[in-house]
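Notes follow once the structure below has been shown.
One protein chain is absent from this view; the other protein chains keep their places.
In this document, chain identifiers A, B and C correspond to the written order of the chains, with residue numbering beginning at 1 in each.
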Amino acid sequence: MGLRRVAVVGAGMTKFMRRALETGRELSWQAASMALDSCEMTLDDIDGVVIGTAPDAFDGVHMKGEYLSDGCGAWQKPVMRGYVGGGTGVFSPIQGWYHVASGLFDVVLVVGEEKMSSCHPHPQGAFLTIFDNLLERQLEPNLIWIFALEMHRYMTAYGLSKRDIALVSVKNKRNALDHPCAQVAEDITVDDVLNSEVMVWPVNRLDVSPVSDGAVAMVLAAEHVAKRVTDKPVWIDGVGWHLDTAYWTNRDVSYPKYVEYAARMAYRMAGITEPRKQINVVEPYDPFSYKELHHLEGLLLCGKGEAPQLTVDGVTQRNGDLPVCPSGGLLGVGNPIAAAGLMKVAEIFWQLRGEAGKRQVPGKPITGLAQAWGDLMQVGTVVVLRI
Amino acid sequence: MGSPEQISQVEDIRYVYGEIPVNYAYTLGVAGERFFREIMEKGRFMGTRCPQCEYTYLPPRLYCERCFAGLDDQWVEVGSRGTVEAFTVAHLDLDGQPLAEPQLLALVRLEGADGLLVHRLGQIEAEDVDIGLLVRAVFRPRRQRKGSILDIRYFRPVAS
Amino acid sequence: MPDRVAIVGVGHTQFRATSPGVSYKELMFEAATKAYADADLDPRRDIDSFVCCSEDFTEGTSIFDEYVPDQIGAALRPVHTISGDGLQGLAAAYMQILTGAFEVVAVEAHSKASNILTPHHVLALALDPIFVRPLGAHPHFVAGLEMSRYLAESGTSREQCGQVVAKNRGNALFNDAAAYAADLEAEDVLEGEPAFWPLSRLDISAPADGAVVVVLASEARARALGIEPVWILGAGWCSDSIALDSREWGTAVYARLAAQQAYRQAGIGSPSREIDFAEVDDTFSYKELQHLEALGVFGPGQAGEATEEGATQLDGEFPVNPSGGSLGVGHLGEANGLQKVVEVVRQLREEAGPRQIPDVEVGLAQSWRGVPTATGAVVILSRE
Partner (left out) sequence: MTADREYPGTPLSDSDVSQGKVLIVEADPNARYAWDAGIAIGRFLAELKKGRIVGRRCHRCRRTMVPPRMFCEQCFRPTDEWVYLKDSGRVNTYSVSYLRWDASRVEEPTIPAVIEIDGASKGMGIMHLLGGVKPEDVQMGMRVRAVWKPARQREGSILDIRYFRPY
């Protein structure tokens, strides 16, 4: 197709925190200015801005993209907020990609922000309003209901045990011990997960990522700029996104077909025909322990129902054959929704450049993938990066 | 149109009520925290100044939106007097109902600031307000201040 | 990369103050059905990607993008939401096609404003929660402040703003889809109920329900469809500071910068000569004038006078808001921009019936996201 090449050239992030003093605009600025500093750019170099942030009902600010815009470096610039629920964090760089690949922009700043702590009595309350306004909200559902329903379906379809799924939490929370921004890094055991309070069976407290405040930013540049500003550009070689029907109760939720479709779209663009062989490091979306597994399968990195065994076998450890969530993921680093997704893309950027410090996976990875998921178990967003 | 059939009886029209059932508790931010503490404790306005852009933010910012410089160490006091840069007379409340007493609202540029404070005007009739009017902040008594923009009751004209 | 992108299909519902017989999904389905029929495309086979425009609090649903795919033919397809005006969504679709990775992209925006029981409480949630919202004021006070500043800086009069209202609601008399057509005089506006001085109630567009879908295609695909395409010559969008404290108040700097971006792509140096007519944002009467000046159609402070002289009438030298604009059609929230695009397309295709402007080649559509934002977008469309 002869697409214009787009690279990630810089990234920055704040700590992920249960509650930050900073406003959402201040968090955005902290991450965005760090991303600019990391590639020795200034706001003058930025042609356009993309903002990713999830439900306005968390921050309690209507038109939240507008509210955040000056903190995201968008003063008197073209700025857009793209939105696919939980998938937003990985969608934002996709949106940045099409800004640059279109030829209309050379350098774009991408910022993901969430400040969930403003929401009372608990940010979970805001999730009531993601359910259908006419037929579901009346049942007073909790967000975790639908994950529990999906997890149970997944476990039943493939005969999986909670013990094997809990290993994901253990791995990611331990990986996060090496992440300086992590909110809930911990060295725990499978039994700790299984013995933690049951929220909505089969989901226990330690199967779930926390609510968080935080921001992440990255700088995207066209090839000619990227090569000028860095000797280690990380190329966005594939992007994909798909959104399935809203009628989630009409679907078989045991398998995330929308993730597979998004992955196939990105693989086609990146020329990936054998994902398991060609991808060296992965950051799939892990807001719940089983989600990492579900997504590895949707990404075609293993067969259906096989991801738990990969985890049991240690394949997905940082020093394993296919390192998965070396950052610590949402389960360990935290889950400021759109920022968390963008954190995953930033992690792959740092891993491919060999700049991930104590989290660095061995073997000089060349190709990495970040993926997010969202809405009513409905959307998959995928970015393939290469150095 | 589009749908194969339509509702043709008004009694068949249904709607379902709902709301966004959450509350919010906002932290004021790094800059906001200091700004309101200064008002609460000292009854003064502190802004932040970007030396490069020669712009003094009021309300203060942690950062310069124009050049992205950090301004945490660039605090400056600005005056509690200023001029009206724009004003309006609000006749309707948030429900869209007529206010018993129309409310005067203005953009006020405090002396030494470039940024504008949005607030109410008091002790003045609408017909006497004009752009350029000199006004002064009227604070709530110290013990009633809570760290809110409402710690300022309103701006009143400065006798010329 | 394809060098040009065209609009190959448009569809919309009637715009009405209420739409009690249909859900938002059914409203969207109608607009999509019409747009795909107009383009002669099957969305399940022919459309590569979809963009929807909405804001959660306007819908009363968090993560509203969940609920968009089914009724526009986008289930299990690349679809995403732009939390912005339809023109920003159109710009997103435009960029997707320019990458060369997509051939046909559909853009949707809608309004179910009548379903919001507390619209101004909801809009107030867009005000800064710390520095502005606690004042408890109806958010349209921001427009009252801006109008006072604009009138003072530009020398425009309230009468001239009233003439905008009379013109636009009058134009809507010729638009069957419009909700607020009326035969009014500028004086009726001036003497209307006070709202946010200098705004009277009639200076403020009233909300309407409706949905709009627009289909974009690459040049190759547009040619293959064998219909009369309308070309996108340029698209721009921009935001001034959201903060009320540090933005420009007298002039619409966001519209000026968005226009510059669009003009640069379109190679337009003299907008008033090279563009034949425009649909510009008129959420509030003065905004039409302020925007026309920011777009460079008239010089600073000259739009009011031009309006007074009839230059922006349907038969004037530069017709503005032939559809009736938001004042005449109704304020459609995030669908405002796409309604304006539809009107420009209809005019360029000579399908505008009783309000057809003769001999038009190039038209401009511009949107603003309303208070308290300083965000706007511009698109230039052409027959050639």
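Basically, a contact is a pair of C-beta atoms (placed from the backbone, for glycine too) under 8 Å apart; a residue touches a chain by one contact, two chains touch by 3 or more.
Computed from a prediction, not measured in an experiment: that's the story for all the values here.
**Student:** So which shown chains sit in contact with the chain we cannot see?
**Tutor:** So, taking every chain into account, the missing one touches A, B, C.
**Student:** Out of A:Asp231, A:Asp252 or A:Glu274, which residue would touch the omitted chain in the full complex?
**Tutor:** A:Asp252
**Student:** Would you mind spotting which of C:His121, C:Arg349 or C:Arg383 touches the chain that isn't drawn?
**Tutor:** Answering carefully, the residue with contact to the hidden chain is C:His121.
**Student:** Identify the residue among A:Gly52, A:Gly112 or A:Gly125 that touches the chain left out of the display.
**Tutor:** A:Gly125
**Student:** Among A:Gly112, A:Pro202, A:Pro275 or A:Pro365, choose the residue that contacts the chain missing from this document, as touch is defined above.
**Tutor:** A:Pro202
**Student:** For subunit C, which positions touch the chain that isn't shown here?
**Tutor:** The missing chain touches subunit C at positions 19-26, 29, 36, 42-44, 57, 60, 69-71, 73, 75, 112, 114-118, 121-122, 125, 129-130, 133-134.
**Student:** Which subunit A residues touch the hidden chain?
**Tutor:** 11, 13-22, 27, 30-31, 34, 38, 60, 121-122, 124-125, 127-128, 133-136, 138-142, 144-145, 148-153, 156, 178, 180-181, 197-203, 213-214, 245, 247, 249-253, 350, 355-359
**Student:** Residues on subunit B that touch the omitted chain in the whole complex?
**Tutor:** Residues 2-7, 12-20, 22-28, 30, 32-33, 36-37, 94, 146-148 of subunit B touch the chain absent from view.
The working rule: only the chains that are shown with their structure count from here on.
**Student:** When the contacting C-beta pairs are counted for A-C and for A-B, which pair yields the higher total?
**Tutor:** Per the contact counts, A-C leads.
**Student:** What's the distance between the Cα centroids of subunit B and subunit C, rounded to whole Å?
**Tutor:** The separation of the two C-alpha centroids amounts to 28 Å.
**Student:** Hey, how far is the Cα centre of subunit A from the one of subunit B, in Å?
**Tutor:** Subunit A and subunit B have C-alpha centres separated by 36 Å.
**Student:** By the touch rule stated above, which residues of subunit C touch at least two different other chains?
**Tutor:** Expected reply: 57, 60, 62, 129-130, 241, 243, 246.
**Student:** Check each residue of subunit A and list the ones that touch at least two other chains.
**Tutor:** 23, 57, 60, 70, 75, 118, 126, 129, 133-134, in rising order.
**Student:** For the complex, give me every residue of subunit A touching subunit B.
**Tutor:** Checking each residue of subunit A against subunit B gives 19-23, 25-26, 29, 32-33, 36, 42-44, 57, 60, 70-71, 73, 75, 117-121, 125-126, 128-129, 133-134, 137-138.
**Student:** Of all residues in subunit B, which touch subunit A in the complex?
**Tutor:** 16, 18, 20-33, 62-63, 65-68, 70
**Student:** Please give the residue numbers of subunit A that touch subunit C in the complex, ascending.
**Tutor:** Residues of subunit A touching subunit C: 1-4, 23, 54-57, 60-67, 69-70, 74-86, 91, 95, 97-99, 101-104, 118, 126-127, 129-130, 132-134, 240-247, 257-258, 261-262, 265, 269, 374-376, 378-379.
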